[in-house]
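One protein chain is absent from this view; the other protein chains keep their places.
Chain naming follows the written order as A and B, and within any one chain the residues start at number 1.
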Amino acid sequence: MRVLTPEGDHLDFMTLNMGPSHPATHGTLRIFCALDGETMKAAVCEMGYLHRGFEKMVEQGTYSMVLPYTDRLNYCSAMINNIGFCKAVEKMFNVTVPERCITLRVVLIELSRIIDHLVCSCTNLVDLGALTNFWYFFNTREEVYKIWEKLCGQRLTNTVTRIGGMYRDAYPGFEDDVRKVLVKIEAAVAEVRGLIEHNKIFIDRTKDVCVVSAEEAISYGWTGPCLRASGVDRDLRKDEPYYGYETYQFDTVVGETGDTFDRIMIRLYEMLESVSIVRQALDRLKPGPVNAPDARLSLPDRDRVYHDMEALINSFKLIYEGVRPPPGECYDAIEAANGELGFHITSDGGTNPYRIKVRPPCFTQYAAFGPMCEGEMIADAAATLGSINIIAGELDR
Amino acid sequence: MTFKPVPATVAAVSDSFVPDGVIATSVEAVVNWGRRNSLWPFPFGTACCGIEFMGVVSSVFDISRFGAELVRFSPRQADLLIIAGTITYKQAPVLRRIYDQMCEPKWVISAGACATSGGFYDCYCTVPGIDEIIPVDIYIAGCPPRPEAFLEGLVQLQNKIAREHLKEQKAVGA
Partner (left out) sequence: MSTAAGKGISGEGDVRSWKREPIKPGKSDDQLQALAAERFGLARDAKDRWNLTMTLAAGQAKAKLHEVVRVLRDDPELRFDMLLDLAAIDYLSYPNHRGPRFAVVYLFKSLVFRHRFKLKVEVEEDDAELPSIHDLYRIADWSEREVFDQMGVVFSGHPNLKRILNHHEFIGHPLRKDYPCQKRQKLSINDPMVDQLESRLKHFGYQVVDSGEVHLGAPIAAKHQSVAEQGSVDTQKQKNAAGAVGAGGI
């Protein structure tokens, strides 16, 4: 591509398609850029390669049938999506789930946040050529997946919550397993920090690369770790606490410059904060019911279904028709691993959702990616794409 | 004359083994033996299944036990295309092009419900199974498939390659 610069010189730019089938773009993102040597002079991004119609599909079924679809939004931390959606529907019913369910959900949310950060960090480091970290983090992640399998039988896409509670209570020995895995997570984070924190190659490749100022980040609507990396200390768990997060002792981790280094390191430190929250939550875990005692939401006990006519009808209605939230429009958000995950649910009082709009945190981050990497080296763009953690399932829905 | 026991590497291609390292076998058996034990996969991972494929490559499940750990991101260097994830109509021309860029011989594994049939995304933008676009050798069930299922699919493909005949040309896209 031949261009005339503002100074009147003629330059030859090379145009390059990066993706959609490129390892750093995870198969679904496309960056079309004009290169001057190795510098990206202009970049435009395209998404939608994994647009699989979430928002149309969920209108076809009942509210309970939405849950498996939410798993596949951010498949690195499926449980947070489950819980976020259930929380939104529970808000529409004005129902509070029992204490044990809340505490279990906090444990699951934070463990999911940890595995999301594990996957994000290690693949990002692989993009930078640091392959060893991948083994450290993936082994730890497999340990968490063993707990998931014991809990609900699935590894990645769990569908572990139900509207009004959980699929089932935790298995005996759950707490011990989690405590053991927490130690391994801390060890893995320490090992990876030891490998990269003072590594000159890593620092040179990431420090002051693709800097996003706080003003830009806010204007792009960034939330979560990426916003905090730019120095804005905002976290839904602190600002608008839910599930008793205000009673847990933890810190938000905040960056200074908003460069790739900050975005990677914030995830490493946030894992340690999440470990601390999980420990506190496990200490509070008391026996009790996990489903809200509300006939509109929760299935009755199996025993009662066989012996009680009302319970039988209730069970039948819930399974064949599902829940019926009151008509209206509700927005509810949760601090997911990537930022604010919101569900804007429109109900017409029927059994199927009339319209569900997801507010995916990735969308805002990817919107900024093109302008972010203009003027940077193309190799750094790959590293930066990893650091903003784009999960295509959530981005494209 | 004393016969040595047949080494395992030789047993894979021939059962007749003469001392002094002479074996009698067909070219086909040797070629297939080489091909099936050194598959170089191109992971076309788009969605959840791609994350599970990363688990397959990692040290817990370790795909290198089956000789297929050399993951290549250039279709020119790969002979096994693993489609792990939903393929949309926007993605379909890309997938077709990647497949065409691969050199013969090449094989395709369709991993997971979405790649195989569209899964539970039966809507305006998803391709109902990648076999509408490219030929597929092995389908793996699951949403997403467990890593063990990935490995089982790979072993099935190896068995299939062992039965191939050199004379037969691959049908489509050759």
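The working rule: a contact is a pair of C-beta atoms (placed from the backbone, for glycine too) under 8 Å apart; a residue touches a chain by one contact, two chains touch by 3 or more.
Everything numeric in this text was worked out from a predicted model, so none of it was measured.
K.L.:
Among A:R234, A:R284, A:R304 or A:K317, single out the residue that touches the unshown chain.
P.N.:
A:R234
K.L.:
Pick out which of A:V95, A:L195 or A:I218 touches the chain that's been left out of the picture.
P.N.:
A:I218
K.L.:
Would you write out the residues of chain B that touch the absent chain, in ascending order?
P.N.:
73-75, 89-90, 92-94, 96-101, 122-125, 127, 132-134, 172-174
K.L.:
So which bits of chain A touch the chain we can't see?
P.N.:
1-6, 10-13, 15-22, 30, 32-34, 41-44, 46-48, 51, 53, 55-57, 59-60, 91-92, 214, 216, 218-221, 223, 231-234, 238-240, 251-256, 262, 265-266, 269, 272-273, 326-333, 340, 342, 344, 346, 348-350, 354-355, 357, 359, 363-364, 367-368, 370, 374, 396-397
Following the convention adopted for this analysis, only the chains that are shown with their structure count from here on.
K.L.:
Report the inter-centroid distance (CA atoms only) between chain A and chain B in whole Å.
P.N.:
Each chain reduced to its C-alpha mean, chain A and chain B end up 31 Å apart.
K.L.:
Looking at the complex, which residues from chain A come into contact with chain B?
P.N.:
It is residues 20-23, 26-28, 48-53, 56-57, 68-69, 72, 75-76, 119, 123, 134-135, 138-139, 141-142, 145, 155-157, 392-393 of chain A that touch chain B.
K.L.:
Which chain B residues qualify as touching chain A in the complex?
P.N.:
These residues of chain B touch chain A: 44-48, 50-52, 54-55, 58-60, 73, 85-86, 88, 90-91, 94-95, 98, 114, 120-126, 143-144, 146.
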